[in-house]
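Quick one: this structure, given as structure tokens, is what I'll be asking you about.
Shown here: the complex without one of its protein chains, the others still in place.
Each chain gets a letter, A, B and C, in the order it is written, and its residues are counted from 1.
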């Protein structure tokens, strides 16, 4: 096992994870639930559910429905608010023995700043993940993180205040993703989590109703993997040498390796953890099997090593080749 | 059958389809292939493969790979160019007995204009679908249709020149989709096709290579359905009374009805047609079964009838409800 | 709570239902009435999430020691798949999960009210109550004959039983609510237990409140995990201090709840109260539903 840990360790701009497999935001419970179901010290890091300034009671039920190889969900970011979180949940999460990444979301710049302040100097916090898929109440836009300047402004403010690494979780489906990624990193973010689930809707024709009590939701699960790999591929080439964490549809060691090849430094696992709480560990074991089979030492040996031609992304003979 | 046709007919701002089920662009061959496999006169319309000004030889192979409940593909829009298309393929398509919608794509505004010109006065053309997911060579942007003004400029130019209805096929994953939709319709587009496949990447860890010869591709298939329904839902509420055609993951009559409930006037079927060329007809039959069971006369009776509360989209007691 | 690969010992058709018996000593040892199992679905399918089933029988002693039985009510792809699995195949299950029914200390007269597959967990409860020398009476309802769960066993387990079907194919025609009052009178009910679809539970809750009968109900809300990880399975429950209510996870804080504290109207109102991305023009308000 020691060998495994040695070979899988990854440094994400400051925090060193024993394995590059984390549990995604909102899929790890509140600290106690996973005990006995998975060896948490073998999990690279746990991302907390997303925390807001005030308590959020969240969406009505049903909060989850199934789609082809995916789930449509909306919890409405149910959480106790930052103060109760820091007082009760954070210490519990830390006891798991794994790194704790705290996910935060605000509706205004000020809220993000105050959330970061509330986490300052808390030894249990290994890193902060900035949730940017929610509405922008100041600029009255449906998705704050979909806009280059705004995403950079918010992530930058959090990064400047934070003593720990800051990862911006960018919406997977933002049209200008590589551009947003570049701006966010220039603004000071340590790295990027690619990415937040795309908006979705489940409809139940029989009842003429939405499948979720909150009507709309987000898409998660294996259905997303090709979009995740593509977003990671584009982003990692736009901001080389920046830690990129892939999330969206990762279920097996092979999926994780695919993400590394596309440019990811680590992966997060959400839906797969809900289905099999031991998934983060078996995924890590799958990565080890792959590295062994290929005679490689660490995930970094495959990172961004997807074999594409030198000509790639350069005009070259494309014009000639058309007809 | 007459009854079926009567009940399923839909008027998309000028063209009347006998059924609201069309075959999506690039999934209907070149005119001959479907004969014997499906009764084409029972298919609402056939969208051609996307046609460019000059011949496109397209991507290297492999051009398709599978993902969880989806396919990742890239044909590079292989096509013979508009002149050869109009001379040979268009008449063949028209002989199918179904409406022919011609899909066009350009890299510059001028190309779109010239493509539209080449189709003017051709009786075989029932409508034009404007592919907007390609790169913008003038403004040097990776995706022309992802930008409000540009999408509107191009779609508007085509609409002004065209004698037949014009449908703008907007990228499913564009962050500002409802805004783009509004602008495109104001610019003169008859309706919208929601939407173009999102960018994707297939990776084969074993070979350390992309699954596609062209490296990157697009995601299609059932995996997309919840994103499609959501995009249709948002767009149809942004531009009420505008014909919206849903495409992305539709495979059954139930899926089609779900799209109608979300706001679609008609649906297109791509991947499902590749798997079962009779799918467009069995989907139409499934819609009829649903309408019968619910005692409804036409798909319009369920259009945008998803049961959501009156309060929906209004501030109401949301603030109160949070804690 | 244990996660294990359990061999299927036997499968049985019970009217419209299907019962599966697993070899799962670690779970059987701990399982109590009201608790449930999370059953993994097969690989390579288009549906992913575990399916959840109340424990119908957990044998600790005798010939069946170490076995665990649950009952499947066919509904969609997951339950249909479970109808097709055969003896000696294996299922990946986690359990026992959630809260169990509490046994009465002072009281003796217990009325168990079940609709449809809800009877599965209540028959298990009946055994445990009888073992504790309580009086057990039952109301068992269903739409029709073949959905009345094991009527013979129901009779065996109860002092008196009232069976009702919506179409009158077995017992009286009607719903459990029609016979509830007279059964309560007749049996001198001191404590009521119920497992049924939530709209019926809501009416039972109202009834118990009126009559001031202490009660416990087992709810079913859609679950993403069943393990307390995802907060999708919540039920609105009033705070003890009356300062409002919380969305409690029915997989860890339930599925057994005190019906008096559940905000039934809020939970079951089909009026969504969250706000989606508004159409152009409308104000963007605080909400996180995507």
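One rule holds for everything that comes next: a contact is a pair of C-beta atoms (placed from the backbone, for glycine too) under 8 Å apart; a residue touches a chain by one contact, two chains touch by 3 or more.
If you're wondering where the values come from, they're calculated on a predicted model, not measured in any experiment.
The residue from B:10, B:215 or B:266 that touches the chain not shown here is B:215. Considering the whole complex, the residue from B:126, B:175, B:197 or B:304 that touches the absent chain is B:197. Among the residues B:12, B:71, B:90 or B:104, only B:71 touches the chain that is left out of the figure. When the full complex is taken into account, the listed residue touching the unshown chain is B:133, out of B:19, B:98 or B:133. For chain B, the residues touching the absent chain in the complete assembly are 26-30, 32-34, 36-37, 49-50, 56-66, 68-71, 73-78, 105, 107, 133-137, 140-143, 197, 199-200, 209-210, 212-218, 221-222, 271, 273-278.
As for the chain not pictured, it touches chain C at residues 44-47, 77.
Everything below uses one rule, namely that only the chains that are shown with their structure count from here on.
When each chain is reduced to the mean of its CA atoms, the one lying nearest the mean of all protein CA atoms is A.
Chain geometry summary: the mean Cα position of chain B and that of chain C are 44 Å apart.
Centre-to-centre spacing of chain A and chain B amounts to 31 Å, using the average Cα coordinate of each chain. For chain A, the set of residues that touch two or more other chains comprises 56-57, 68-70, 143, 199-200, 209-210, 215-217, 221-222. Shown for chain C are the residues in touch with two or more other chains, namely 46, 270, 272-274, 276-278, 283, 285-287, 290.
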